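One structure coming up, written as structure tokens, with questions to follow.
The complex is shown incomplete by one protein chain, all other protein chains being positioned as in the whole.
Chain nomenclature is as follows: A, B and C, assigned in order of appearance, with residue numbering initiated at 1 for each chain independently.
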Amino acid sequence: MDWALPPNYSTQGIVIDQLFWIIFWLTFAAFVLVEGGILWFVLKYRNREGHTAHYTHGSNKLEVIWTVIPAIVFAVLGAYSAGVWANIKNPDNFPEDALEFLVVGKQFEWNITYPGMDRQLGTADDFIVRNQFHMPVNEPVIVNLEAEDVIHSFFIPELRVKQDAVPGMTIPIWFDATTTGDFEIACAELCGLGHYRMAASVTVHESADFDAWQASQATAQAQ
Amino acid sequence: MAHAATAGRAPERGLDVYTQKVGMWVFLCSEVMFFAGLIGSYVVLRFGAADVWAEPGDVLAIGITAVNTFILICSSVTMVKAFAAAEADDQKGIRNYLLATTLLGALFLGIQVYEYTELVLHAEWQGSHGFTPQAGLYGATFYTMTGFHGFHVLLGVVCLAWATKRAYAGHWGKDNTHGIEVLGLYWHFVDLVWIILFTIVYLI
Amino acid sequence: MSEAGSHAADGGDGHAHPQPKYMLIWLYLLILTLAEVGVAFLAIPKWMIVTSLLVMAVWKALLVALYYMHLKFEPNRLRMVALAPLPAVAIMILVIMMEYV
Partner (left out) sequence: MATIVAEATGQAILQEEHEQSFLRKYIFSTDHKVIAIQFLFTTLFFLAVGGFLAMMMRYQIAWPDQPIPGGGIFPESMVASGYILPEFYNSLVTMHGSIMVFLAIMPMLVGVYANYLIPLQLGTHDMAFPRLNMYSFWVMVPAGILTLASFFVVGGAAGAGWTLYAPLSARPDLTGVALGQQMWLVAIVLIGLSSIFGSLNYITTVINMRAPGMTWFRMPLTIWALFITAILGLLAMPVLSAAGIMLLFDQTIGTSFFLPEGGGQPLLWQHLFWFFGHPEVYILILPAMGFTSEILSVGSRKPVFGYKAMVWAIIGIAFLGFIVWGHHMFQSGMNPTLGLTFTVSTLFIAVPSAIKTFNWMGTMWRGNLHFHTPMLFAIGFVAMFAIGGLSGIFMASTPVDIYIHDTYFIVAHIHYVLFGGSLFALFAAIYFWFPKMFGRMMNEKLGKIHFWTTMIFFNLVFFPMHGVGMVGMMRRIYDSTGYAHLQGIGGTNELMTWSAFALYATGFLFAFNFFWSIFKGKKAEANPWNATTLEWQTPSPPKHGNWAEVPVVYHGPHEYSHPGVTDKDWLAQNERPDLPSPAGGH
């Protein structure tokens, strides 16, 4: 049994995982406090000979304490999350000169438009490959997500990427990969009967290898 | 009166308003949310795609719907007059004003049906003949909003017809005004929704 | 239960509220409707038309609610019930419109 986050290979993922574990330990402490408290009370205050209940309607001091402490914790957590979120998803904070791709989801495949050797989308040397996403390592990429028919969700677990692709919208996201290797794109939003098999491969190359791969694809498609 | 020494036996004050009226207002709250769903969608869709809406008067006929607005406003005034008559125990007034309200409501519906027929059969929109619910967002939102309003008018007319029938049986009077007031609240609400719809659908 | 009885049990309605001048309100509504139709075709910038139309529509709606629906003469507690959904409506529409900002 393997109940862990998969290994992370992206810079965004470092912060996401960090935040995950911060919340994990916070909630674990609260979990122990609450469940332990319940167990303790259940044992200590169980009905038995000669035991009576203490008559009280509560304590305003305690109410204030357990309102204010969670509120502060949540405020700090919210502020921290907001900053991380803006760095990841707000297009104003996207890296400049990132390599751009167009990914179009349709039932039940991902069509990836590559920028070609000129690193520009919308030019003559663009080419489309079905269900294979290749990207260079250690370089931010921007994926413009679109969908043809229904809503899909572009999910790469090891790169901590997830974003819905919505028909009628183009949604840009950015991410990077810090290692070369093979990963998977999965669809995370129910999109019909083939939802479970709407997978595509991700291949992360060294920069030079990526260029070579693009060149080989371009020639292959030209023929 | 065993407990006469305690704070009396009347139920808690609540709103100081009789239960049927509270119930109607609570119901109207849910109606507000229903129309908010429809009108809100219209506002959002129109805001997001400004170019698929016609200028006022191009497709929808303003003149006839302005007359219809006038009819509905008149029916509101006859409705309050019926309530005033009930409070004054004026049986003739109750009968006449309720009947007038029913007929004005029915007239509104008749004109709306005529308007729909004209639109579907004769209007020109985006180069095609006939303006139908399938005519893009414009047609879809128009027919949905005005259609559900019309459905509410229809329900109101049915209830008004029933109230009028009871008026002829002498049911309403100084001691029995609640039914008319509560029905009136619904009717004015329907009028109020039309005031909003007329402005944002036909004139903007 | 007799209707008279129900009155007493419900704590009464306080029939004393004044009868507003219904016909005067009707005249207001009529004039505002005509003004609306007129404004819609004025040759002024669209935003001015839209703003003035919305103002007039809200004005008319308020007249109906306050006088015909008697909110002006009701206790505050009932007015609270009547106004309860409006914040929800405002939040819903404004937030969804944020999608286009």
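The rule is short, and it goes like this: a contact is a pair of C-beta atoms (placed from the backbone, for glycine too) under 8 Å apart; a residue touches a chain by one contact, two chains touch by 3 or more.
Just so it is clear, the structure is predicted and the values come from calculations on it, not from any experiment.
**Student:** List the shown chains that the missing chain touches in the full complex.
**Tutor:** Taken over the complete structure, the missing chain's partners among displayed chains are A, B, C.
**Student:** Could you tell me which of B:Val67, B:Ala88 or B:Leu137 touches the chain that is not displayed?
**Tutor:** From the options B:Val67, B:Ala88 or B:Leu137, the contact with the absent chain belongs to B:Leu137.
**Student:** Which listed residue, A:Ile88, A:Met135 or A:Val204, touches the chain dropped from view?
**Tutor:** In the full complex, the listed residue that touches the missing chain is A:Ile88.
**Student:** Suppose we count only contacts with the excluded chain; which residues of subunit C make the list?
**Tutor:** Looking at subunit C, the ones touching the missing chain are residues 1, 5, 8-11, 81, 84-85, 87-88, 91-92, 95-96, 98-99, 101.
**Student:** Suppose we count only contacts with the excluded chain; which residues of subunit A make the list?
**Tutor:** 1-6, 13, 15-16, 19-20, 23-24, 26-27, 30-31, 34-35, 37-38, 41-42, 45-47, 51-60, 62-63, 66-67, 70-71, 74-75, 77-78, 81-82, 84-86, 88-91, 107, 145, 149-151, 153, 155, 157-158, 160-169, 171, 184, 186-197, 199
**Student:** So which bits of subunit B touch the chain we can't see?
**Tutor:** Considering the whole complex, subunit B reaches the absent chain at 1, 3, 6-12, 14-15, 17, 19, 22-23, 26-27, 29-31, 33-38, 40-41, 44-45, 48-49, 52, 133-134, 136-137, 139-141, 144, 148.
One rule holds in what follows: only the chains that are shown with their structure count from here on.
**Student:** Could you work out how far the Cα centre of subunit A sits from that of subunit C, in whole Å?
**Tutor:** So the centroids are 47 Å from each other.
**Student:** Determine the centre-to-centre distance between subunit B and subunit C, using the mean Cα coordinates as centres, and give it in whole Å.
**Tutor:** 13
**Student:** On subunit C, where are the residues touching two or more other chains?
**Tutor:** none
**Student:** Can you list the subunit B residues in contact with two or more other chains?
**Tutor:** Touching at least two other chains: none.
**Student:** Subunit C touches which residues of subunit B in the complex?
**Tutor:** 10-11, 13-19, 21-22, 25-26, 28-30, 32-33, 36, 40, 43-44, 47-48, 56-57, 62, 66, 69-70, 73-74, 76-77, 79-81, 84, 87, 175-176, 178, 181, 184-185, 188-189, 191-192, 195-196, 198-200, 202-204
**Student:** For a test of understanding, state which residues of subunit C touch subunit B in their complex under the given definition.
**Tutor:** Counting only subunit C, the residues touching subunit B are 3-4, 6-7, 9-11, 13-15, 19, 22-23, 25-26, 29-30, 33-34, 36-37, 39-41, 49-50, 53-54, 56-57, 60-61, 64-65, 67-70, 74-75, 77-78, 81-82, 84-86, 88-89, 92-93, 96-97, 99-100.
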